[in-house]
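Structure record follows, encoded as structure tokens.
A protein chain is absent from this complex, but the other protein chains hold their places.
To keep things simple, chains are lettered A and B as they appear, and every chain counts its residues starting from 1.
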Amino acid sequence: MSSTVLDYTKEIPVIEGLPTAAALDETIVKPINDFPQRRWFIGLAITGTMLMIGVVSLSWLLWKGVGVWGINQPVAWGFDVVNFVFWVGIGHAGTLISAILFLLRQKWRTGIARFAEAMTLFAVLCAVQFVIFHTGRPWLAMAWLFPYPNQHGVWVNFTSPLEWDVFAVNTYFIVSAVFWYLGLIPDFATLRDRATTTIKKVTFSILSLGWRFSNRHWQHYERAYLIMAGFATPLVLSVHTIVSFDFAVSIIPGWHTTIFPPYFVAGAIFSGFAMVQNVLIITRKAFKFEHLITMDTIEKMNKIILVTGTIVGYAYIMEFFIAWYSGNATELFVFVNRAFGPYWWAYWTMMTCNLFTPQLFWSKRIRTSLLASFILAIFVNIGMWFERFVIIVTSLHRDFLPSSWGMFVPTMWDFGMLIGSFGLFFTLVLLFVKFLPAIAMAEIKAVIPGAQPTHHGNGASH
Amino acid sequence: MSAHESVIIPKKELPANIVKLGWALTVIGLVLVVLSYVTDAQRAGFNNIIGFTFLASVAVGAVFFIALEYIAGAVWSTPFRRVLEFLGMLLIPVVLLAIPIFMNFHDLYHWTHADVVANDKVLQSKSPYLNEQFFTIRFVIYIVIWSLFYFIFRHNSLKQDQDSDQKRTKKNIALAAAFIPLLAISISLFSIDWLMSLEPHWFSTMFGVYYFTGSILTALAVTTYFVVVLSEKGYFFKGINENHYYSFGALLFGLLSFWAYIAFSQFMLIWYANLPEENFWFIARWQNGWEYVSVAIVLLHFWIPYFMLVSRPSKMKPRTLKQSAAILIAAHFLDMYWLVMPTYSASPVLSYYELAFPVLSIGVIIVLFAMQAKKYNLVPVGDPKLQRGIDFTL
Partner (left out) sequence: MEKKLYSITAIYSYPNDIIRAAKTVRDAGYKKFDVHTPYPIHGLDGAMGLKETKLGFVTLAAAIVGAAGMISFASWVAVVDYPQVIGGKPYWSWPAFVPVTYEIAVLLAVLGTVGAMIAFFFKFPNISHPLHDTPYMKKVSADKFGVSIQADDEQFDEKKVRELLKSAGGEVEAVYYSEEFLTFKPQTFDPKFIVLLAGIALATSAGGYLYFNKVLYLPPFDWMMMQPKVNPQTMSEFYADGFGMRLPVAGTVARGFIPYPYALGAKADSVGKFLVNPLLPTKTTLDLGKKKYFTYCSPCHGNFGNGDSRMNGQFPNPPTLHSDKVRTWPDGAIFHTITVGQNVMPSYQYQISREERWAIVNYIRTLQRAYNAKESDLQ
């Protein structure tokens, strides 16, 4: 911010400076047309290595079976489900930014919506691999997961929350992909008209479907975008709600609690925004998008992280309080065991990173510091990963009968797959920022100063 | 800015017939309340809880929206913020309505009987929280938190009418940030104290969220009703258009969907797990005629307003907005009835006892609104965001 005193009579501009639409195109298209910088290759080498660690772990898993993981009885869900929930959670920010913030008319979303959506797709891909491989025989999973007529006369179980998950995650992936593509169509058309080589021209012509920027099309397009946002908003909520049902419909103490749906959704938004924040700060720096993704945007992201972090904190406290209030001994045991049992370190890591450190965002100085935002966002990601670990492992490792108590110790293959999923995610992010426009050109042009007519008083416009 | 100053209608008293209606309802309500208490104090007491929690919903929900507008930097609602600021005044009748409940405490709350608690292990373990002293102290704390913030918001906003000082907005934004977490915790505990503890054995972590969502939805419905009725009669400013109406409609639509999501999730999780320590609460509400009330809530609180508001043009139509807001207000009454009354009677009952408090509540809302509209501007003329709010387009 250039001026320290806020003037509430004026809207905060979405982008800084007064770039022309053509200059915007130039900035956004630059990374696509230029030969990538050396640091891009260094980044790709690092993420590629991580991805390879994942591939090796995966091959070993396929050869030996899920016994290579640390899972056991009673802790039958380990890193696989922890990572699944973690990545699905990350995947919530993109659609949230593009759908909910669109409906709330938060214009600052324009700069970040495109790559947040891309991150959604990549995160869901990362998540899906864990659930597929945790079925044990993934090559048969198709038959177990999808309802299709078969010679056994057997159908999937529609009353199972795991089956709901199949529907929710697939729907979410498809809808997010369509949403993303829909937003890309005008940009593909712009790229088509700016293409320098024939390959690019042909590719972008096909991808743009022949978009002509006709207002007769824009009219439907805008409505479709609104409708999609209207559907995507409850869809985002439903996906993590259904993930929470995986746990909450059971009768396991620590899993069965009615606040799970909104609590999971808030947690998902929390971690997703933190991940977007991390990628955003790096992209912004690397591609010199400082005037498009302003400090104000980053500050607003931090505010949302603070709000959702506090909601998650509210859920932690409410769960603990009701566990005591219910007068149910098992319930109370589970919660006390979480905080002071053998996995106390996981619990307190979670509390520190999710509830305590985000409170630093109350200070405007920290909110507007790039370094602090970046570090705190990493903290949030760590904390949210541990939250899923706490929910899953600590609830399972103390079964109803003390004779069935156990401990979960992850193996190197568990960590291998976790590292691999980060490798996959960041590799895809790197490829995305190189080959596709990382900022929605058509959208950002619509919000620069002077982009819209000043039509007060000419009533015929509606 | 000055070019548009003329369109604002800062101050205008409410139409006389509305004020008269308000007074009439208040008087009829009061008579019925007295009559109820004289004939059957216990039944009157339960109905008192319904009226009390309803008015608390409107009052606290209104304060929440004031804070939300500041913290979210919303502009479209700024011209109408006074409506919320007037509604927050309902905190006073809320406190008044709590007094007869306290006087009737033993008739209403099972856990206040020492002999019952002595023979019940679960209630014993809860007694550090559920006891009369702590209950009262908590109530005082909630009221202090809510009214403290409310009166500061209101003070700053009213003062701004004269000095147009932007610092006041800044101050309120900071306060709003502090208020919202406090509100979330206090209203959750409030709902646990006053509603959930009617069945002291039952528990649900979602309950606070459920009541909170219902509250803000109701406060918004009341606000929408006032805004639409008054702007049709030419209040606020000239040129209120579909953009403003659409915002109200969309927010109502979003909140009622969210309410349905919370309500369904709570039901679904308890239904699915089917644990006897939880499910009895829903079973009691699905037999002896309560099932009809339950279905009515699902229809009135969700499906009917949902389909009324689902299309984009209908969110802009003042008539649809008014009707759906009225349905939602009635639905919240029904919801409170559904939460409270199964404790009193195994099957739904309806008589003048049940009508007394709704009539009184509606009357009080109108009267308090009218009294303040007489004294203060209906539009926050000094607010720096006002002009942007008036010019607001989608």
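Some notes on this structure:
Keep in mind that, in the parts below, a residue touches a chain if its C-beta (ideal position, glycine included) is under 8 Å from a C-beta of that chain, and two chains touch if they have at least 3 such contacts.
Note that the structure is a prediction, hence the values are computed from the model and not measured.
The absent chain, not drawn in this view, touches the displayed chains A, B throughout the complex.
Residue-wise, the contact with the chain that is not shown comes from A:158, picked out of A:35, A:158 or A:345.
The chain not shown here is touched by just one of A:100, A:175 or A:307, and that residue is A:175. Within the complete assembly, A:217 is the residue of A:10, A:30 or A:217 that touches the hidden chain.
Set against the missing chain, the residues B:122, B:268, B:304 or B:371 yield one that touches it, B:268.
Contact with the chain not shown here comes from a single listed residue; of A:186, A:254, A:267 or A:416, that residue is A:186.
Although one chain is hidden here, its contacts on chain B can still be listed: residues 264, 267-268, 271-272, 274, 311-313, 393. Those residues of chain A that touch the chain absent from the view are 20-22, 25, 62-63, 65, 136-137, 139, 147, 153-161, 163-164, 167-168, 171, 174-175, 178-179, 182, 186, 189-190, 192-194, 205-206, 208-224, 227-228, 231-232, 234-235, 238, 242, 245, 442-443, 445-446, 450-455, 458, 460-462.
Just so we're on the same page, only the chains that are shown with their structure count from here on.
Between the CA-based centres of chain A and chain B the separation comes to 34 Å, rounded to the whole angstrom. Residue ranges of chain B in contact with chain A, taken from their complex: 1, 121-123, 125-126, 129, 166, 169-170, 177, 181, 184-185, 188, 192, 201, 203-209, 242, 250, 254, 257, 261-262, 265-266, 268-270, 272-273, 275, 277, 312, 383-385, 387-388, 391, 394.
Within the complex, the chain A residues that touch chain B are 6-9, 11, 103, 105, 226, 233-234, 237, 241, 245, 248-251, 256-262, 310-311, 314-315, 317-319, 322, 325-328, 362, 456, 462.
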